[in-house]
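What you see is the complex with one protein chain gone and the rest in place.
So, subunit A:
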Amino acid sequence: MKSKRFNQRMWLYTLMIFITILTVGPFLITLFMSLKAANEGIYSSILPASPTLENFVTAFDKANFGRYFLNTLVVTVIAIPLNLLFCSLAAYPLARMDFRGRSVVLAIIISTMMVPFQLYMAPLFQLAGSLGLQNTHIGLVVMQVSTAFGIFLMRQAFLRIPKELEESAYLDGANKFKVWYLVALPLVKPTLVTLAIFTFMGTWGDYLWPLLNSTESSMYTLSIGLAQLSQNFDGSNLKLISAASILTTIPTLLIFIWLQKYFISGATDGAVKG
């Protein structure tokens, strides 16, 4: 009986390790590639013969990835607090107040979530150009500072608050803004963290909009810098591309390790259940 159980576990672990190789393997191969020295063959072996950080230095020094990193960081740091603020503000009356036009506003906001970005990228591109937002940080971040998805997510959270809590605050003489800030917001903290994570992921790795809006390389984000670098995708460049890829991924990995449990709950929150 016991050995049967042991056998079952062996199989389980073997299978799980095999899947780990599939999910983590590409990272390791990329990491090893990024550590290879200049004179080493790119595909001669998977492990680097004499690991070196020179590709990372080149990425920062010559390929301008320090600048791209900074741009990405600026955009992300602007996007997260603004998106949390504006979405939680907008979601609050949509969840907790009764006013004329509420259902129309809500329906419009939710229906925009179905619209693929590729439909309106051209008008947006022209608009950003005419507003002077091309090649600016504001232009990069403008799509992320208030999102329909964020409003939807925050509204779902506000809907779950028991109304007695707000009512007692109103009886104490608090106004709507105070009730939002002092009563409602603290109760939806986990959702705020979830939205922060979604905003971080969406902004950090965003590709198409930064690609359209940035024509000057000084305004590239990491994704765009990486994509431009990869236009020369051959032996001379693969180690550098790998180093830049690792560089781009490290912040997301650190955030993930730090906020793991919120990532997990966020995945199910984000799965919009009809």
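Keep in mind that, in the parts below, a contact is a pair of C-beta atoms (placed from the backbone, for glycine too) under 8 Å apart; a residue touches a chain by one contact, two chains touch by 3 or more; residues count from 1.
Keep this in mind: contacts and distances are computed from a predicted model.
J.: Given the options "SWIM-type domain-containing protein", "3-oxoacyl-[acyl-carrier protein] reductase", "Lactose ABC transporter permease" or "Nucleotide excision repair protein", which would UniProt use as the protein name of the unshown chain?
T.: "Lactose ABC transporter permease"
J.: Since one chain isn't shown, list which residues of subunit A touch it in the complete complex.
T.: Residues touching the hidden chain, for subunit A, are 8-9, 12-13, 15-16, 19-20, 22-24, 26-27, 29-30, 33, 42-43, 46, 85-87, 89-90, 92-94, 96-100, 102, 105, 108-109, 112, 114-127, 142-143, 145-146, 148, 151, 163, 166-167, 170-171, 176-177, 179-180, 201, 204-205, 207-208, 222-223, 226-227, 230, 233, 238, 241-242, 245, 248-249, 252-253, 255-257, 260, 263-264, 267-268, 271, 273-274.
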